[in-house]
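Note that this complex is displayed minus one protein chain, with the remaining chains in position.
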Amino acid sequence: WGEPLIFELSREGRIGYTMPKPIEDVSVEIPEKLRRKSPLNLPELSEPEVVKHYTRLSEMNYGVDNGIYPLGSCTMKYNPKINEEIAAHPGVAYVHPYQDERTVQGALKIMWELEQWLKEITGMDRFTLQPAAGANGEFTGVMIIRAYHLDRGETQRTEMLVPDSAHGTNPASAAMAGFKVIEIPSNENGTVDLEALENAVSERTAGLMLTNPNTLGIFEDEILEIAKIVHRAGGLLYYDGANLNAVLGKVRPGDMGFDVVHLNLHKTFSTPHGGGGPGSGPVGVKDFLKDYLPVPLVGYDEERGYYLDYDVPKSIGKVKELYGNFAVIVRALTYLKIMGRDGLKEVSEIAVLNANYLTQKLKGTKGYGLPHKELRKHEVVFSAEPMKKETGVKALDVAKRLLDFGLHAPTIYFPLIVHEALMIEPTETVSKEELDAYVEALKRISEEAYSNPEVVKNAPHSTAVKRVDDVLAAKRPIITWRMYRELREKGEVDI
Amino acid sequence: WGEPLIFELSREGRIGYTMPKPIEDVSVEIPEKLRRKSPLNLPELSEPEVVKHYTRLSEMNYGVDNGIYPLGSCTMKYNPKINEEIAAHPGVAYVHPYQDERTVQGALKIMWELEQWLKEITGMDRFTLQPAAGANGEFTGVMIIRAYHLDRGETQRTEMLVPDSAHGTNPASAAMAGFKVIEIPSNENGTVDLEALENAVSERTAGLMLTNPNTLGIFEDEILEIAKIVHRAGGLLYYDGANLNAVLGKVRPGDMGFDVVHLNLHKTFSTPHGGGGPGSGPVGVKDFLKDYLPVPLVGYDEERGYYLDYDVPKSIGKVKELYGNFAVIVRALTYLKIMGRDGLKEVSEIAVLNANYLTQKLKGTKGYGLPHKELRKHEVVFSAEPMKKETGVKALDVAKRLLDFGLHAPTIYFPLIVHEALMIEPTETVSKEELDAYVEALKRISEEAYSNPEVVKNAPHSTAVKRVDDVLAAKRPIITWRMYRELREKGEVDI
Amino acid sequence: MGKHYIPNSANREEMLKEIGLSSIESLFSDVPRGMVKEFNLPDGKSEYEVFLELSEVLSKNKTILDTPSFLGAGTYFHYVPAHVKYLIERSEFLTSYTPYQPEISQGMLQALFEYQSLIAELVGLPIVNASMYDWGTAMAEAALMSARVTRKNKFVVPKHLSPEKKRVLETYAAGPGLEVVEIPWDESGQLDLEKLKEEVDSAAGVYIELPNFFGILEENIEEVGEIAHDAGALFVVGVDPTILGIVEAPGELGADIVVGEAAYFGSPMNFGGPRAGIFATRNDRKLIRQMPGRIIGMTKDAEGRRAFVMTLQTREQHIRRAKATSNICSNEALVAVAAAIHLATLGPRGLRELGEVILKNTAYLKKKLSEVAEIPFGGINFKDVLVRFEKPYSEIHEGLLERNIHGGYYIGKHFPELGESALFAATETTRKEWVDALIDALKEVA
Partner (left out) sequence: MGKHYIPNSANREEMLKEIGLSSIESLFSDVPRGMVKEFNLPDGKSEYEVFLELSEVLSKNKTILDTPSFLGAGTYFHYVPAHVKYLIERSEFLTSYTPYQPEISQGMLQALFEYQSLIAELVGLPIVNASMYDWGTAMAEAALMSARVTRKNKFVVPKHLSPEKKRVLETYAAGPGLEVVEIPWDESGQLDLEKLKEEVDSAAGVYIELPNFFGILEENIEEVGEIAHDAGALFVVGVDPTILGIVEAPGELGADIVVGEAAYFGSPMNFGGPRAGIFATRNDRKLIRQMPGRIIGMTKDAEGRRAFVMTLQTREQHIRRAKATSNICSNEALVAVAAAIHLATLGPRGLRELGEVILKNTAYLKKKLSEVAEIPFGGINFKDVLVRFEKPYSEIHEGLLERNIHGGYYIGKHFPELGESALFAATETTRKEWVDALIDALKEVA
């Protein structure tokens, strides 16, 4: 291990590329003012060296194909390889977004079809596929809410309600859209406190952003009442689709009273997460909001076939260039067609079964608390607070110790309302044996915490690198090779 | 590590496949006598489990993309990824070999073009691409020699001459073709002993099978004399192309006097080795032998375009079904077109430079002898005999110890004429730094052998499994899960 | 269908029993009555059927391999070496997520650190994030950041900006009420400096592109930067990074923030997405604190060895929530890694050659086009060339399409003052025979 940086592997004169010759070898002069004079410190390597380097780096990374990856709220399910094969079709890769619509009927049909699926799955009436990710979708959604109120002259609706258990993107997106964020506390069941909600709504309320099931994995069973309160106050209901995997094929946000929904194709619909992206965050709305969607939409008409529809007069505009992450969209549609109605229902049922199985198997293990209700949906949040109090072993330590068993850690310290949170989302694509092994590992860590806490506190022991110092990273940022080089020349770094 | 067998991961009822429905769901009865009654003990797994299993297995394997892989006589060069991309074209995968030739002009053109390249590279006049591998090519070649002599009524030519340094496939192929194999000793230079050759040739001589450079990496500098002797006796000269990488683009077997040549597309022409195959072993012949080639050949004609030519009246027949390993052929042509004339020359020049650089750097290191000439071509054979005598550390131990440094071992104990042989072929695609690291490791092992031989004798230490017991494997063969199950039931196995 | 992805479909009963439940329904007992329903969706299909169906649908797209195309205007046909695609399909990269556990994610972290480092060399600024969604959103976030940093409320952009980017900027600007001011081009098709001077007062940031939307190299980058700085504005440069082997790094020309499109390296066109926005800035704590997006840093592990980790996260939404510098969470990591691999493959010489070949091919295209149509602007073009026709461009487009050539991007709709104009683009992939066929066709139809 300890693969050098690509810059450190560079040797003068090595070549890794081939370049076609210019059509005509004339000299074209860059204006003197613009000509590059500063050195171009790129590495020089041959192709075999580049391939070996990134192959080695890949081997220093853990993905869904390596084992269970139960990051809560991230839905790290298996990514079927057929998705990749379809997305690699030349009809995806070699198509320009500005092509005449008659030459991209296949691409437009795929977008149109995906929209039909998403409409039925969510109970919404129209979708945009433009947002590049969940947060981009949230931004789209809240901008639509904003446009709707402004369009109706309700300029005073400047407040967006967000539960304290919400994903951080919710308040951040609302703020980007210019809203003031009002936090709604959770009650002892881990769901929205209705009284607090009643108190919070007013003529300033633009809407409420909600995840259901919420980030505790708990279904907001008073959702119809919540919707009533918000709607009665003139606000709209926004559904954060991050947790849709829990209700896929069984319950529709539209039927819960939501007006705007974003989905994460890379979570629920099995497209790979790519180390952090690309994702895709389509946004669906009820009929009365469809005139505010970003442009273009995809239309269909017998004569014209599929087409890009820029005629959305009240559109919020664009939230990203072009039409969205098309290669991700293709993957999601592939998945949907294979799964079908029954398959999608099977997804949520087994995702929920897996989470509850794990909950019940782990419940009662010393050191792990289970705040709030026992019945969960796709994920569960345990609290390592008892363990911390009794042994000093924190949620972070538990997470790191899991790595020693070849397992990925859960999401930790989120949601914020659970102290020392361990947020576990197994998804439907792990096996019973993997769940049992995970529970076993967590139980063993509990034993260790109470018998030999140091082994947990100093974990991980068997990984390529030992515990990584993030405090140092923030204190003395080294963001690029350029910075590193400078610091090293000054003798200010010893890594 | 320690991934279970796929059978051990099986759980009843798990499903990994999807199957299209039958066109019509009628019942078709298999005759009672044929109906399957014996149990079908295949494993039951979901697709994610299958993917995780084989992903983990792959991570327990070392390939060219992981580092230097200097197996002598195997030419483990980098396999360009563009080869894979072209070979994955639907025009390769979804084409049936019996399609009307008008519908496979692309495939036939590729075969035809590759033949033109190979002809110029070898100095031969016609090629078959049918053989699946080098040994299959050798068999093809010696069968052609056989057919030639028989066709001329020289039924007495039943002896094939093979140097003692030859690959084991040479005598084996000759024997399969019905020849008696006569071994020709090497002289002190490591090349064919001309006097012995003179004494061996007779009217019974069908031909001589030769590799040049030979398996010691030494160029048979008396090749023209050798050819004269064999030809004078009425025999033909067969070129084993395993070592072509040494002279690619510089010297042609046809110009050395060879009449029949086989090539290894998976060695010289950069197609991947796939853990042992598929390879591809085209065979080229001089004009006077072309009527003996296997059918079909690929022809071209202005009107008809490319076509399969079955009209080879004296053909030896077929050495394999259909036309050869087409997907490998596509890869080789891709490589050739990118390399071009100069690129091929660069290949052999740097392959030879790398081998000689390594030779000179390692030469003189205690324990490693360098029998025969110093000047090598693409590979070099050191002898660990001094080390064995002085320390008890054998070539095998050196090989195993190299694994501890994350390096692949050389070929060992071959060629047979060098005791404790370490046969190293770096190829042109490794870097100077990799060569230096390899030499360093071998030097360090030498030091260890003389200071602490046990550490070498018990190597490897840092691999997933420790030294594997091949004696036990041969003594009590367990070839399949079926055998393992039976032995385990009888309590005769404890693995 | 779909059970082949769901191992425990086979273990339902066993697992329910183990946790003392009688049915799956009991797991959904908290859902209000009547809300669980049968969906009106098609049955699942076998992988083979879906493969057949989608292969056929996608075959209906005319690819650039079927029909030579001169479309550019922000999306270009660059060649992606096969090994780049191969490497990012390695499942350890492909199926991982945000590297929350650095100890088992060093590969992705280092690859992203290398991406940041390679981009830093290109743009000449030492602080680079691990990607935005695309150039357009990166530019819009740069506008918002300028406003936060300067506490001013106006962002100045060229009028000759792509309609895509303009609409993205407008959407992002709406929430915080940022005013977007457009500066026209001069007779050379470049930013009108005099007009800029008139408008720059109280600007939070000034934005310029290299090359600009018309494909022309803006020669007065440094002057624009000086005007911006004199007015107390941040200077934001948008750059097509494929030019940076031959053109000076914007950081050296005075840029405070550089944005651009990283997906020009390592990614195919993909009908427009995914992309990856470049976002770089100066090493200035004031700027870094306001920077959007994820950042990877180098640090040590517990044994003092080099290691990589996500850093400076206190700017981000999962910690700062409503006060974050951006809401971005999922970014375009894999696209960034692809760009890094491609860049590492090109090296300094390759990047220079790439720039030169594009420059020459563009010059060839421009020269040839000038034989059959009007080229309103001189200067040096990179990729795009603005061409003005006499006939309605839609007629010309039809004529070309009939000849199996896809013409350029019509801009008359967005810039009516330019008449029947279109952008025709060349890159290193453009073949002489394509251009010659285009010119022959234009001679007939233009």
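In this document, chain identifiers A, B and C correspond to the written order of the chains, with residue numbering beginning at 1 in each.
What we mean here is this: a contact is a pair of C-beta atoms (placed from the backbone, for glycine too) under 8 Å apart; a residue touches a chain by one contact, two chains touch by 3 or more.
This one's a predicted model, so the numbers in the text were calculated from it and none came from an experiment.
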Across the complex, visible chains touched by the hidden chain are A, B, C
Which one touches the absent chain: B:M124, B:M256, B:V393 or B:V456?
-> B:M256
For chain C, which residues touch the unseen chain?
-> 4, 47-48, 51-52, 55-56, 59, 65, 79, 81-82, 86, 89-91, 345, 428-429, 431
Positions on chain A contacted by the hidden chain, ascending = 11-21, 44-49, 51, 55, 80-82, 84-85
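Here is the rule we go by: only the chains that are shown with their structure count from here on.
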Rounded to the nearest whole Å, what is the centre-to-centre distance of chain A and chain B, using the mean of the C-alpha atoms as each centre?
-> 47
In whole angstrom, how far does the Cα centroid of chain B sit from the Cα centroid of chain C?
-> 46
Would you pick out the residues of chain A that each touch at least 2 other chains?
-> 14, 47, 51, 55-56, 59, 64-66, 78, 80, 338, 429-432
Do you know which chain C residues sit against two or more other chains?
-> 1, 3, 5-7, 9, 11, 45-47, 81, 83, 85-86, 91
